[in-house]
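Missing here is one protein chain; the remaining ones are kept as they sit in the complex.
On to chain A.
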């Protein structure tokens, strides 16, 4: 904001005491609304810790994730092993730190991919309408009708899962909701005056789509993407739990749970299956809290 040169008289100030203050910027309104939502703040802090722990796992971890100590099998949590040890005497805390890497990487990567596919589909369908819309949306209907968990398992059994493959597979199975959402936004936005104005001065279609309409639809897209990351992390953990994801010895929260699903483990070391699941829960919960906070903060109609 540039400093205004207009002299403000004392009387005017008395009438409106806020006159000298700078007007709120969009970012400031956003942050004020977001920080008002306690759950969203808690979610952000939790997620920050989880991401940092996964990124700096090699620095934080007291052991290596492969290091086996067969004498220390299934030890309870202690000062030596903070969260106990698994069936091969590996430190569970260390493996949890590393396990988060796969989940988060697949979550973020897949949602980025899903956004690229979903936004393109939705934007084209919503902007052009007519026959293009009809064809593209029928494709969405088809993919959405097959339960995504079935689709996932079918594809995973065909292609060997690696982190890259998993990202691709999740992106290919989870873009449909984004496509529907973006299409809806584009349908309402394309008939607005600013789009008409751009069209009359001869702006190219791709420019109208990407630099005029898309920024206006960003709010709902960000919210749904945040929630989608949580969903992908849940599904990745489920796949890995069934032994269809990244295979051991690379730890993931899901394959740790698979390893812990054993009668003796459950009787003698209940903390082992408990912690990986708790971390999945906390991560997904954080994403959902943040998504909910973003929904209110990004909605210009919601009250301050």
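One rule holds for everything that comes next: a residue touches a chain if its C-beta (ideal position, glycine included) is under 8 Å from a C-beta of that chain, and two chains touch if they have at least 3 such contacts; residues count from 1.
As a convention for this text, contacts and distances are computed from a predicted model.
Per the UniProt record, the chain missing from the shown structure is "Diguanylate cyclase", taken from the list "PRC-barrel domain protein", "Carbon monoxide dehydrogenase", "Malonate decarboxylase beta subunit" or "Diguanylate cyclase". Contact with the chain that does not appear here is found for just one residue of A:146, A:197 or A:218, A:146. Only one residue from A:96, A:209 or A:234 touches the chain missing from this view: A:234. Annotation: of A:97, A:179 or A:280, A:280 touches the absent chain (contact as defined above).
Against the chain not displayed here, chain A makes contact via residues 39, 138-139, 141-151, 153-158, 230, 234, 237-238, 241-244, 257, 260-261, 263, 266-267, 270, 273-274, 276-277, 280-282, 284-285, 288-289, 292.
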